[in-house]
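These notes are about the structure you will find just below.
Heads up, one of the protein chains got dropped from this complex, but the rest are sitting where they should.
For reference, chains read A and B in written order, and residue numbers begin at 1 within each chain.
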Amino acid sequence: MAARKFDSKALAKGVFSILVFLVLWEIGSRSKQWIALDAFSWLRDMLEAFGFRSKYLPWIGAIPAPSAVLVAWKDVLFDAGYWHSWYMSGARVFGGFIAAMLVGIPFGLALAVSRTVHGIGFPVFELLRPIPPLAWVPASIIFWPTQELSIAFVTFLDAFYTVVINVVGGAKSIDVRFFQAAQSMGSSKADIFRRVILPGTLPSIVVGSAVGMGITWEVVVAAEMISGGGSQVGGTSGGGLGFFIWNSYVGGSYEQIVVGMISIGIAGYISSELLRHFGKYLTPWLRLR
Amino acid sequence: MATTETRGAIRIEDVVKIYDPDGAAVMAVDHCSLDIAAGEICMIVGPSGCGKTTLLNAIAGFHEITSGRITLDGEVLCSTDRPKSRPGSDRVVVFQNGALFPWKTNLDNVAFGPIMQGKLSKAEAREKALSMMADAGLNGVEHNYPGEVSSGVRRRIEIVRALMNDPKVLLLDEPYRALDSLTKSVMHEALLEIYYRNKVTIFFITHDLEEAIFLGHKVAIMTSRPCKPKKVLTVDIPHPRDYGVLTSKRFRELIEETNEAVHEEAVKAFQSGEKEG
Partner (left out) sequence: MPQQDKQPISPDMMIGILKATMPFQVVSEPLLRRIAAIGWKTTFRAGDTLYEAGGPADDLFIVVAGKIDHELQPGVHARRPMKTLVEGDVFGWAALLEKVPNRLAKAVCTEDALVIRINGEELLKVLESDPNAGDVVMSRFATMITRDYTVPDLIAQLRGIHRKLHARDPQGMNVTLYRVSRWLKSPKPYLMLIGLSIFFGGWYLFVEVLRLPRFREMPGITTVVAEWMSPNPTYGLSIYTGEYYQHILVSIWRVTQAFFLATALGVPLGLFLGWSRKFKDLVFPVFETLRPIPILAWVPIAIVMFVATESAVIFLTFLASFFATALNTMLGVESIDESYVRAAYCLGSNERQVFLHVIVPGSLPFIFTGLQISVGVAWFSLVAAEMVSGQYGLGYVINTSYTTVKYPTIIIGMITLGAVGYVTSAMVRVAGDYMMQWRLRELAMGAN
């Protein structure tokens, strides 16, 4: 599939739709102000008929408006603690992610290459995999000496599963003819591993790591919220973006919660894009066609 | 020969198709004119990617044309003013890679058209489908899914599915491309048999010259992109034909006559680096 050309029309539509979304959000969250007007008595009656409170629109009315969020953002923008949260979460994500790659890729390749390793290792792997990674948090805190390590372990775990599954799947899907071709040209086993299996698995490693990256962000945020921020450097919001959100919640600053959510969204997006470009660089042969 | 037939005469007049994907215009079809008589098998031969399929897509109504006119029995399908025709069951396509719905049984695939058009009830359509499949020697696979039968059988089912609609024209887009040559020759005979029973106009795209001369009343050899007829050959081997024709003297002569022209275009296409499809 050819990459879609930069399409200014689609971009305009996208911007438009996000703007509409923001405006609706703004109106919805400001319902506290306008719903009291006489013109909306029918709406109040309707809400009460459905068992909702008539003071504001259900759900959306409880959320801070985008304008308020922007103001809150401006306030934290020059707060070192906010940026330190970015740094902390980012460091955890990349730490866990890189550890998962370092352990997961060799393990996955070993599973793919050797039947014996596969026979011994895979059942245990499959046995542990259905346990959601967050369920490991308490056990991990008990086991690891520092909280930082326990967060890292949980982060590592889920990215590890994803990477291994993708490596094994990728290696299995290599066309048999490539092996035959390599053999017929006199490659040794080591050559086949290096020149066929490794590059053949690379695309699925790239895909797996993109998925793994997304999951890593999920887990880091969750782990930070559950375990209470890890080593708390730089004041109350120094424990990562997940902790930043939790702290804002405890402190009753709802605008800051949304700032935190958006920040994590941006951070996740940036890391996926970085990974995507790196992946493209690693697999130049996929760029053709 | 189908001289008494009056349905399904296609006339392609001066058709031009220019693709303009990213600013650089590419001419796919260049002032192409071709007449296909009702009930005739017309074979379009050309190298892969020469623009034959563009022509078929214009007749079928999948793509628009830039200028020119295509008529079916005198009725305008598409022209400069109305560049895209509506796809319809009077011109059914049999696709290159096959398009039997894998999620429907072979029988339901064949019965699909009349049910969709509301022409027949589900039960009636199934009954008609059963008898048409039996006529084509396809009994035994009705309740299988397409994925369970061989690709040769799939192609035949797809042709029967098309004929269920009593179309004026069958548009075949390299339907046997993926088949091995043994299966192909069986398929050719099966197609001719179906043709002798139904006498429908056939517009058949291929890059295989032997296939073209064996099947067609008329063979149009197309130039490489932009596509237009380079040579139109009338095959004077009488129908009905069977695979004995392949070894006949006249068949060999016709191949010799046209081989040069086809090869020339193939070389041109190769040099310009056209991709498959």
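Quick note on the criterion: contacts are C-beta pairs under 8 Å (C-beta built on N, C-alpha and C of every residue); 3 or more make two chains touch, one makes a residue touch a chain.
Treat the numbers as computed from the prediction; the structure is a model and nothing was measured.
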| item | value |
| --- | --- |
| Neighbouring displayed chains - absent chain, whole complex | A, B |
| Residue of A:Ile27, A:Ala135, A:Ala181 or A:Leu274 in touch with the missing chain, whole complex considered | A:Ala135 |
| Missing-chain contacts mapped onto subunit A | 10, 13-18, 21, 59-60, 62-63, 115-116, 118-124, 127-128, 130-139, 141-145, 214, 217-218, 221-222, 225-226, 241-242, 245-246, 248-249, 254, 257-258, 260-262, 264-266, 268-269, 272 |
| Absent chain, residues of subunit B that touch it | 60-62, 87-89, 91-93, 95-99, 101-105, 112-113, 116-117, 134, 137-141, 144-145, 147-148, 150, 161-162, 165, 182, 185-186, 189-190, 193, 242 |
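Just so it is clear, only the chains that are shown with their structure count from here on.
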| item | value |
| --- | --- |
| Gap in Å, rounded to a whole number, between the CA centres of subunit B and subunit A | 50 |
